[in-house]
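Yeah, one chain of the complex is gone here, protein chain that is, but the others are all in their spots.
By letter and in written order, the chains are A, B and C; residue numbering begins at 1 in each of them.
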Amino acid sequence: MTDTDPKQDLLVRLHRIEGQVRGIARMVEDDKYCIDILTQVSAASRALQAVALGLLADHMSHCLVDAAQAGGQEKDAKLKEATDAIARLVRS
Amino acid sequence: MTDTDPKQDLLVRLHRIEGQVRGIARMVEDDKYCIDILTQVSAASRALQAVALGLLADHMSHCLVDAAQAGGQEKDAKLKEATDAIARLVRS
Amino acid sequence: MTDTDPKQDLLVRLHRIEGQVRGIARMVEDDKYCIDILTQVSAASRALQAVALGLLADHMSHCLVDAAQAGGQEKDAKLKEATDAIARLVRS
Partner (left out) sequence: MTDTDPKQDLLVRLHRIEGQVRGIARMVEDDKYCIDILTQVSAASRALQAVALGLLADHMSHCLVDAAQAGGQEKDAKLKEATDAIARLVRS
């Protein structure tokens, strides 16, 4: 697995999460045991969180670094935007 | 539609989350701005969390109450199972 | 240490967290490196979360079981109170 495309990797993970959520709906339809459904919901949440952390790392290493190098208002605006996104993530 | 069916309500919410995740994949494909994608990921996470809390409340008011009324080992096993699920949820 | 008193155990853990928070303040005063301070804040958060999960498990196995066995309005009120506390915990 050399040279995985980060965008392709992200899409694979998102399609897997979409499948997980569809599977959870099927478990609800089939009246599966609540605790088993909850286990799947926790797994999907963790997978979404991993996607978010990947997106954030990618954003910081590109947009944020560019803005830091540009300096000035651009830097301040991008920093505020990134820390706001991190706060939403931590609180979600 | 007063007296909404909790199972139907859960399915509607899960199908909406599935659509949200599909929308996030589309944003990634279209190279949308990272921060806008992250906002949608946070929204989907919160929606999944709300589903989990709903499932848990439902589980507690049925299975857990039944087990508490039965008492004995059944009660202890169901309590342990529920607190483990809550711990996974809090940590996810 | 067989038969640890749950209340005593909780107090020991809370005093340790109090010490962790005091240590974090000292690191801030001494201008320690942000990332090292953040690591300690994450550790204190996880310790507080463990205390919360312990308190909740204890509450469910006593008050909630009693209320489930009593039934009626008492049961419904205690269930609502517990699920609200779980929701606050999951969201904090």
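Of note:
The rule is simple: contacts are C-beta pairs under 8 Å (C-beta built on N, C-alpha and C of every residue); 3 or more make two chains touch, one makes a residue touch a chain.
Being a predicted model, the structure only gives us computed values, none of them experimental.
Across the complete structure, the visible chains that the omitted chain touches are A, C. Panel shows chain C; residues 7, 10-11, 14-15, 17-18, 21-22, 24-25, 28-29, 31, 34-35, 37-39, 41-46, 48-49, 51-52, 55-56, 58-59, 63, 81-82, 85, 88-89, 92 of it touch the chain omitted from the view. Residue positions on chain A in contact with the hidden chain: 49, 52-53, 56-57, 60-61, 64-65, 68-69, 71, 75, 79, 82-83, 86-87, 89-91, in rising order.
We adopt the following convention: only the chains that are shown with their structure count from here on.
Taken as a graph of touching chains, this assembly is arranged as a line, each chain contacting the next along an open chain of partners. Although chain A and chain B share one sequence, what matters here is the overlap of their interface residues, and that overlap exceeds half of the numbers used. Rounded to a whole number, the gap between the C-alpha centres of chain B and chain C is 22 angstrom. Inter-chain centre distance (chain A to chain B, centres taken as mean C-alpha positions): 17 Å. Listed for chain C are residues 91, each touching two or more other chains.
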